[in-house]
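All protein chains but one are shown in place.
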Amino acid sequence: MAASYVQVDRLRRKAQLYESLTDQDSRRWEGKLRTARAKLERAQAGLQATGLTLPEDVVLKVQDLCMYFGGIRAVDGLSFQVKKGEIFGLIGPNGAGKTTVFNCITQFYKPTSGTICFENKSGQVVDLNREKVHDVILHGIVRTFQNVEVVREVTVLENLLIAGHRQYTSNLIQQALHLPILKREEQLIRERALQVLDFMGLTGYKDWYAMGLPYGVLKKIEIARTLMCDPQLIILDEPAAGLNDTETAELAGLIRNIQKEYRCTILLVEHDMGLVMDICHTVCAISFGRLLAIGTPAQVQADPGVQSAYLGVSEEV
Amino acid sequence: MQKRKSRIQAFLSHPLSQIILFVLILAVIQLLSAAGLISNSLVFAIGNTLIYAVIAIGFCLLLGYSGLASLGTAGFIGLGAYSAFYVMQEFGMPYIVALLATLVVSIVIGVVVGFISLRIEGIYLAILTLGLAEILRNLLMAMKSTVQIEIEKIRLFGLLMDTRGGYFLILVTFAVLFWLTANLIDSPTGRAMLAMKNSTSAAQAMGISLMKYRLLAFVISTVFAAVGGLLYMMYVRTMTTATSTLLTLTTSLNILGAVIIGGAKSLWGTTFGVFIIYGIQSMFLSRIPFFIENPAFMTMVTGVLIILVVMFFPGGFAQIAVQLRQRLKQIAAKKGKEGGSDGG
Partner (left out) sequence: MFAAFVNTICGSLLTVCITCLATFAVTLIFKTSTTTNFAQGSIAALGCYVTAELFGTFDLPVWIGVFPGIVVGILVGLFVDVVIFRNGKNVNALGKQIITMGLVSLIFGGIPLIFGNPEAIPFEPFYNTVKMGTTPNFLIPFLGGELVLSKHAVLCAAITAVILAGLFLLLKFSKWGLAVRATAANEFTAELMGINSYAITAASWAIAGALGVLAAVMYAGGGTRIGPSFMTTIQVNAFLAGILGGFSTFHGPIVGAVCIPVAANCVGFLANFPGLSGITRWNMVIVYALMLVVILIKPQGLLGKPVVKKV
């Protein structure tokens, strides 16, 4: 029987949940654990190989990506690779198509053409263009937004629970009846959210409503949300926008910390060159949807094409 | 003393105990009327109002949590009412079969219309459901202009559902649906809906399928509306579609008004809103000559209240109540402090 990645992921979580329940009360849950494991194995066997491969150390490979809006070529034949565990910066002048690239990777836009291959949490290489926008997170890709998109009507803690949405396996009936299995699940995810809040230094804001919190805190909540989802690749869209110098310095440390602690890859768009040059291992410069230069921060900085794109070409040479 | 007080508070703040308390009070009212202490018509009006409360609770989930508006409520009430009529009166089947038929019909139509309109944009839902409700009303009216069920035909597990039995059935239905909805709200589903209402992009990035949860909220609201229609036929037993306002746009707007005025994010607020819009009218105003001559007066008041609440109090009465309680607490705390310093 063919199974999709979404199903397998759900069954895996279900098995994990029953494992934790079995630890508490083995007699009651053992049987369910066994069935869950059997189902998982069957589904895993049915999971079709994608037939895609990536080089050993590469996690994301964007190949000939094009995104046209009517006549506007926002991204035009862009290719780059992101290595595992690096902090990768995407830079370019305003309107270069940076955010469009992010939107293509996270499937908010369906690219006009090109492929985006990604090695997900379970080591399988997938073509992201085949995934729905809300399933991308299951592969371990989470993002933040340029203009902060926090759920303002709920508390900070609940924002993190929302981020953990796909980790719940309870079905509608279990939720409507508040069965013990949902409560256990809720407890596990809540514990995890508290850990993340602690890591981000947000514990004090736990029960505050997001509405009316200062901008810097909202930005932190967005980053905290990405950490709720076993991230493999975190995509940050202008994380330093609107922050002052101290906050930016703090952010640099935080991003490094996240990369170390969660052993994930970080991809970011940023205008603050100081930050990019400081924390990125690789920098990719684009202009008008095309690649200008890619390499270490120093290499990109020295590239004449990049300089002219940012500063304009002098008429008299 | 203090400990007992906080225990009582904890008990009262749990939705399950709240709903049980509420149902017990209303059940006692019915018993009092049986003893002749309260007029039967008042009790009948309470039962009638509770039917609208069932419908409004479903709408609360749609409007307050998913941020979607539907104008098809009346159409789905009609579906429920006519399924009740055909199943119980024409085919002579018991109440349970009518319930199943209502569920199936409302879910199927809800899924089809919801899927098509939500695929485009949330704002389209109100338009397509408005169309559906108008068309359904005309269709149902053409099929049968007056529907009437004989009292002997309404049987639940062999029990005759007369006015008293019907009242208790409404109470139980309200309690069960209220509890299920409260649970759903306090679970990943409720949070996913709120996330979607606040920011569709954030919700999608967090793995929430917009279609799944929008459709879910819409279908739940349609099912509750259809169950409301079924309860109405069970309780009132007769409806002349051409003259009754039950299946017109006014009903959809009144339900919307009840939810908005009571507080779109609060189930108790919504119940309170229903009592303002339907309860006051049917329990008290229906005896005052001015309101008998001008039955539309309350509709106008509802309209004014909707506009004012959206303009100035987006949280409705529930929000006002919370703010009042906080204010009182502050005052009490101040007084307590003063009292404490006096004592020390």
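Chains here go by letter, A and B, matching the order in which they are written, and residues are numbered from 1 within each.
Here, a residue touches a chain if its C-beta (ideal position, glycine included) is under 8 Å from a C-beta of that chain, and two chains touch if they have at least 3 such contacts.
Predicted model, so just to flag it, every value in this text is computed and none were measured.
Among the residues B:A101, B:I260, B:M283 or B:A318, only B:I260 touches the chain that is left out of the figure. Considering B:A101, B:M298 or B:A318, the position touching the chain not shown turns out to be B:M298 (whole complex).
The residue from B:Q18, B:S201 or B:Q319 that touches the chain not shown here is B:S201.
Note on the undisplayed chain: of the listed residues B:L42, B:I96, B:L139 or B:A242, the one touching it is B:L139. Hidden from this view is one chain, which touches chain B at 67-69, 71, 112-113, 116, 119-120, 122-124, 126-128, 130-132, 134-135, 138-139, 142-143, 201, 248-250, 253-254, 256-257, 260, 294, 296-307, 310-312, 314.
Here is the rule we go by: only the chains that are shown with their structure count from here on.
Inter-chain centre distance (chain A to chain B, centres taken as mean C-alpha positions): 40 Å. Residues of chain B touching chain A in their complex: 180, 183-184, 186-189, 191-192, 194-195, 197-199, 201-210, 216, 265.
Within the complex, the chain A residues that touch chain B are 106, 108, 132-138, 142-143, 145, 149-154, 158, 161-163, 165-166, 168, 170, 172, 175-178, 182, 186, 225, 229.
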